[in-house]
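Next up is a structure, given as structure tokens.
One protein chain omitted, others in place.
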Amino acid sequence: MLAQDSGRSIKAVMAVHNETSTGVTSRIGDIRKAIDRTRHPALFMVDTISSLASIDYRHDEWGVDVTVAGSQKGLMLPPGLSFNAISDKALAAHKTARLPRSYWDWSAMLAANQTGFFPYTPATNLLYGLNEAIEMLLEEGLDNVFARHDRHAEATRRAVRGWGLEILCLNPAEYSSALTAVMMPPGGNADALRKIVLDKFDMSLGAGLSKLAGKVFRIGHLGSFNDLMLMGTLAGVEMGLSLVGAPHHKGGAQAAIDYLAEAAGRPDITVGPKRSAA
Amino acid sequence: MLAQDSGRSIKAVMAVHNETSTGVTSRIGDIRKAIDRTRHPALFMVDTISSLASIDYRHDEWGVDVTVAGSQKGLMLPPGLSFNAISDKALAAHKTARLPRSYWDWSAMLAANQTGFFPYTPATNLLYGLNEAIEMLLEEGLDNVFARHDRHAEATRRAVRGWGLEILCLNPAEYSSALTAVMMPPGGNADALRKIVLDKFDMSLGAGLSKLAGKVFRIGHLGSFNDLMLMGTLAGVEMGLSLVGAPHHKGGAQAAIDYLAEAAGRPDITVGPKRSAA
Amino acid sequence: MLAQDSGRSIKAVMAVHNETSTGVTSRIGDIRKAIDRTRHPALFMVDTISSLASIDYRHDEWGVDVTVAGSQKGLMLPPGLSFNAISDKALAAHKTARLPRSYWDWSAMLAANQTGFFPYTPATNLLYGLNEAIEMLLEEGLDNVFARHDRHAEATRRAVRGWGLEILCLNPAEYSSALTAVMMPPGGNADALRKIVLDKFDMSLGAGLSKLAGKVFRIGHLGSFNDLMLMGTLAGVEMGLSLVGAPHHKGGAQAAIDYLAEAAGRPDITVGPKRSAA
Partner (left out) sequence: MLAQDSGRSIKAVMAVHNETSTGVTSRIGDIRKAIDRTRHPALFMVDTISSLASIDYRHDEWGVDVTVAGSQKGLMLPPGLSFNAISDKALAAHKTARLPRSYWDWSAMLAANQTGFFPYTPATNLLYGLNEAIEMLLEEGLDNVFARHDRHAEATRRAVRGWGLEILCLNPAEYSSALTAVMMPPGGNADALRKIVLDKFDMSLGAGLSKLAGKVFRIGHLGSFNDLMLMGTLAGVEMGLSLVGAPHHKGGAQAAIDYLAEAAGRPDITVGPKRSAA
């Protein structure tokens, strides 16, 4: 489409790094290269709400123009803060843009940020939490954080396959390390599963959205999460499948245990944010 | 011994309701009956630190003279509060006792408590928590709370048997619903298991004490606890057994999943303190 | 201007209920009447950020079309929530408006709110606080809350006059009960006063903005506030005036004490949110 847009009517290409409703992680660097091959000047804008600080992401290196992020996922905070990273190209476009704006205007924010301030009253209490969250992430090491989520995603997929269920995402290169969307077996209702898991085990699984409604449930494994929290989660799913009488094999949780135990034997893994930390 | 104590030199029989280091729950009502059969006037004193509000206990009905309890187990609070329940007989003994005392003197406490006060400064912040904890327990219903811990204890024992390990407590009538002490397989070191589980999974298992040191590890399932927390716990133990190379069968966690899933199908079970409660 | 706008090019009249930078409370009901006298169809939009729940405000009764509010002042919460009240007329205008919008579109919010949800992730933790804040306000009684702020404002003005300083707001009918802006005596620098009060007493006074910069300081008395907090505040100002050598009379704080003591003798006053409440 970009190649055919000789009139340059397309202003931006927008992508979601980690698609929360499907458990698909887009290959942002490759999308950038595809844009570049067309020599089209469109901006490249990426939503990293459910990936940032759980899945590796590189605003500068991958040539993204505008990145949007939030506090409530990988940054392990309550919702209430949002972030933008912007390239020089995006900033230049901002200066000439004619869409009316006020709150969303970067100029006021950039001017105030110079001295550490905000043009409007920010959610100050979350800034204290953000400071602590960043310290926790750097203490564990970002590479270790990403490897931990990769490990939990792989353990989850092994559980799903152990149950004989299908992962919604078909391309292994795009498996999400933040969440896994699982196809409910034919005849089953994913929302009935979600309801019984909430009622009986106080665990909230993600729902399938729009055309996946009732057909898919989602298992989150992002942010502040460790091996035992994942095992509680997977046990809850396996028990829920049993309770709703969904056709499945036992042994999914066992497959995750076996994988995690083996992984834990490696010297380089990290545990995640520690309960016992002071 | 009481029967032979014709000189009445024995002043009190002391028992621990739930023995934290071994996972044995004493049959307090039966001990009372045994005391009564000797017609000995000794007081009956019971420590309920790790049982109260997790395992059924009846100070009046069972004829206990002094009950001691604490805030940090079944009452789901930080440590810092302790409680006494005392019978009329214990109170009478207190009045004629000649052991020097000041802080431990019930008179000052009873006098101040009449008007809702304390003779000394109590740990006031924990009193707010106690109020909330009692409300949570009554909301779930004490019988449901006890049944929940019974269920978790049974699931834990099924896991232990699934691993081919032995439960330290040999008498099923005295199994503890608050914790389960597990014999390490011959040749294994329970403290090495505990260390690796702490290092790799941030979970602290209880140690064997004195002559059980290194031979036993303990799995707690008391207080604020639900099915998925138990499954995280049991998965952590199974992975730890694997990591230290202890001889065991896989499938312990699976046995617990199967039992809990079946139990969850019953209409009368409760989930435990809810994460989602406001 | 409305009367002369025969082409109806003016779309809305916007007012600030309580002007935070000057301590002036606009008479919203009177402005509505003035608009009505012109028979101009412009919408009437009011900012109540620093007044709502501290100063009486009546969206429906006063015929306001759009009211904007926030969590961080009279609602006694951290910043992070914002509120809109909208009239049928505003809603109708919204439906035909052509300004591009997405996040600010009321339709999505109204649809989701029907079932108690939000179209985007709200600042969930503040919703718990909001629930509690509203309960506190209703417990004290809104009329009592407003009377309390009126009392604190009057005490503050008596202090200001006691010091021989001038209140920025000249019209008593528009005195703000949320804050009082005070003219620095000639030759004095309000920012120097603010700095020394912050350094020596850890109290942050509001600054004069734009053409009032350095000439005005502001004393807040809104939200969770009581007589003794006000007296600490006024004592800090009086000490600050002394420290910077600003020409003033002593006795401002004393005047406030005298007024508050007299007011406290009335049976109908309320104390404000109680430190001693459980």
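A, B and C are the chain letters, set down in written order, and residue numbers restart from 1 in every chain.
Methods note: contacts are C-beta pairs under 8 Å (C-beta built on N, C-alpha and C of every residue); 3 or more make two chains touch, one makes a residue touch a chain.
All figures in this text were calculated on a predicted structure; none of them were measured in a lab.
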From C:Ile10, C:Ala112 or C:Met229, residue that would touch the chain that is not displayed: C:Met229
Option touching the unshown chain, where B:Val46, B:Val64 or B:Leu126 are the choices: B:Leu126
Touching residues on subunit B - with respect to the absent chain: 70, 72, 78-80, 99-100, 103-104, 121-126
Touching residues on subunit C - with respect to the absent chain: 198-204, 226-229, 231-233, 235-236, 238-239, 242-243, 250-251, 253-254, 257-258, 260-262, 264-265, 269, 271-272, 274-276
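Keep this in mind: only the chains that are shown with their structure count from here on.
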Centroid distance [mean C-alpha coordinates] between subunit C and subunit A, Å: 40
Whole-Å separation of chain centres (CA-atom averages), subunit B against subunit C: 54
Contacts with two or more other chains, residues of subunit B listed in rising order: none
